[in-house]
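Shown here: the complex without one of its protein chains, the others still in place.
Chain naming follows the written order as A and B, and within any one chain the residues start at number 1.
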Amino acid sequence: MSVSAISPTRSPAIRWRTHIDRALVLLLILALWQAGSLWVGTYWLSSPWATTTRFVELVLNGELIRHSGYTLAEAGAGTLIGGFPAVLLPFLLRRHPIIVAILDPFMVGGYGAPKLAFAPLFLLWFGIGMESKIALTASVVFFIVYFATLAGVRALDPRLVQMAQIAGASERQIARHIVMPSAVPNIFAGFRIAVPYAIGAAVIAELISSNRGLGYLVQTGAMNFDTTSVFAAIVAATLLVHAANALMNAFEALLMRWRPPLQSMMET
Amino acid sequence: MAATLLEVRALGKRFAQRQDRDKGREPAPWVIKDLSFSVRDGEFLTIVGPSGAGKSTLLNIIAQIDIASAGEIVFDGATVSTRDPRALRPGIDRRIGYVTQDDNLLPWRSTLDNVLFALEVQGRLDAQARARAEMLIRTVGLAGFERYYPHELSGGMRKRTALIRTLVYDPPMILMDEPFAAVDAQTRTQLQADLLTLWELGRKTIIFVTHDITEAIALGDRALVLSKQPSRIAAEHVIPIPRPRNVKDIFALPGFAAIHERIRADVQ
Partner (left out) sequence: MTDIALESTAETNLRWRKWAIHGGRLALAIALILGWEYGARTLGRLFFAPPLDVLERIVTLARSGQMFTDIAATMRVSAAGFAIAAFCGVLLPFLLRRSLRATEAVEPYIMASMGIPKYALAPWLILWFGIGDLPKLVVVTLVVFYILYITTFAGIRGVDQRLISMARVIGASERVIAREIIWTSLLPFFFTGLKIAFPRAVSATIVGEFLVSTEGVGRSIEHARQISDTTGVFAGVVIAIALVLAINGIVNLIERFALRWRPVERDMEI
């Protein structure tokens, strides 16, 4: 349950009021934005209207779609390349806690170290093309998903394993029927956090140095003193992050029908 | 006279103690010591004992998910107990079923899939097996709930599912660890009646552990009393009440009060 959803315990009248309140706030934000733009000039602060028209224009001529595609591709490839070993490793090491313990400080270090700080290093190694962004996003995703999967595998209820053993299941069957489904919620939570992060990381790497992607659009816009394009690109990037979030939420709802309803406090 | 299916000889169990500087090198206390009894084929044996008497531990050792520290266990003529954790064979090739105190249903499977789980794992999922599963579901009154997930079922319904999940693959002996302790009195009586109905169908060998003397009398052919730690068999009582029994009115039956009093005296 997202925090923005209105609690179902509120009466219909109050819900209506909240919807109206929110609409009013939106109008207020837009009005302030427009007023600000008029005051300092479109060069400094592109107006809502100009941003929207430019956005539509860039969508229609395909440029925004193309560059969004690059950014998404970078994030997507990075998610796969980083996510796959991150999920696999805890499963393979499930029965070797010593190896997990040996790896632990390195993994914690990798998780705590700001991967974005490595961006110049990746750019040095892989150049300004998509590869460097993929490498960066892969490293971001890997550590997040590794710890999430590890938590999932560790949280396994040993009694369920015993129950399966008594029923005659082999190690393989236990891994498939008990360990895997038990860990899926955690794995999923890991990806839910990692994917929007990956998109953000791709954009940042593009900002530093790139020849394609939404970050690139922002930079070129700024270099041409074209604030409107800059805003349009930022809006596009924001929409992308939110879309990724919404998609992950939808996936989760689909996969987790068997879960007892959890009171989730906050969605990031 | 039916053959002896299970024989427990001078069983002993102690748990390895954690290293504690304060306690020094004291030997770990015996949880179970010199415990012996035997079970006949087709018998319904109940074991009564106070909490902490090592009832679950006993069942765990019989079910081969825990090792014995002393003594041995002979099942169907073959010695099965072991000191080596790696030599454990949980469920002894599916010949011993185990209904635990927590229902341990797989939360991501529907009722029907949970019941079919053991069969699936054993590769015996044919039309006949399915029919049997469905029959058991109907017998315990869960018809219509096949697609429900465990969190959508009441405690009693989950218990029933756990019960028939073990019955469906027909192990010759079934262990039950206070399966009805966590439900309300009314549901419990109903579950006891259901259990007896199911048992009459196949006359499996059942070892049923409980702290409730009434339950022990209502269900069992024989009741063993377990002493406090270090646990041994303190007494043995044959239940003189003829079958089929009406568990709901067990109090009113002749002989109940007498046997109840005798057992209660031994439990002190």
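As a working rule, contacts are C-beta pairs under 8 Å (C-beta built on N, C-alpha and C of every residue); 3 or more make two chains touch, one makes a residue touch a chain.
Only a predicted model underlies this, so the values are computations on that prediction, with no experimental measurement involved.
*Asks:* Among A:59, A:100 or A:180, which one is in touch with the chain left out?
*Replies:* Of the listed residues, the one touching the omitted chain is A:100.
*Asks:* Which is it among A:24, A:65 or A:250 that touches the chain not included here?
*Replies:* Of the candidates A:24, A:65 or A:250, A:24 is in touch with the missing chain.
*Asks:* Out of B:69, B:110 or B:190, which touches the unshown chain?
*Replies:* B:69
*Asks:* Where does chain A touch the missing chain, residue by residue?
*Replies:* Considering the whole complex, chain A reaches the absent chain at 2-4, 6, 17-18, 21-22, 24-26, 29, 44, 97-103, 105-106, 109, 112-114, 116-121, 123-125, 196, 200, 203-204, 207-208, 214-215, 218-219, 221-223, 225, 227, 230-231, 233-234, 237-239, 241-242, 245, 265-268.
Methods note: only the chains that are shown with their structure count from here on.
*Asks:* Can you check how far apart chain A and chain B are, centre to centre, with Cα atoms defining each centre and the answer in Å?
*Replies:* Roughly 48 Å separates the two chain centres.
*Asks:* Applying the document's contact rule, which stretches of chain B touch chain A when the two form their complex?
*Replies:* Interface residues on the chain B side: 63, 65, 90-91, 93-94, 96-98, 100, 102, 104, 106-109, 117-118, 120-122, 149-151, 169.
*Asks:* Across the complex, what residues on chain A touch chain B?
*Replies:* Contacts found on chain A: 157, 159-160, 162-170, 173, 177-178, 181-182, 184, 257-260.
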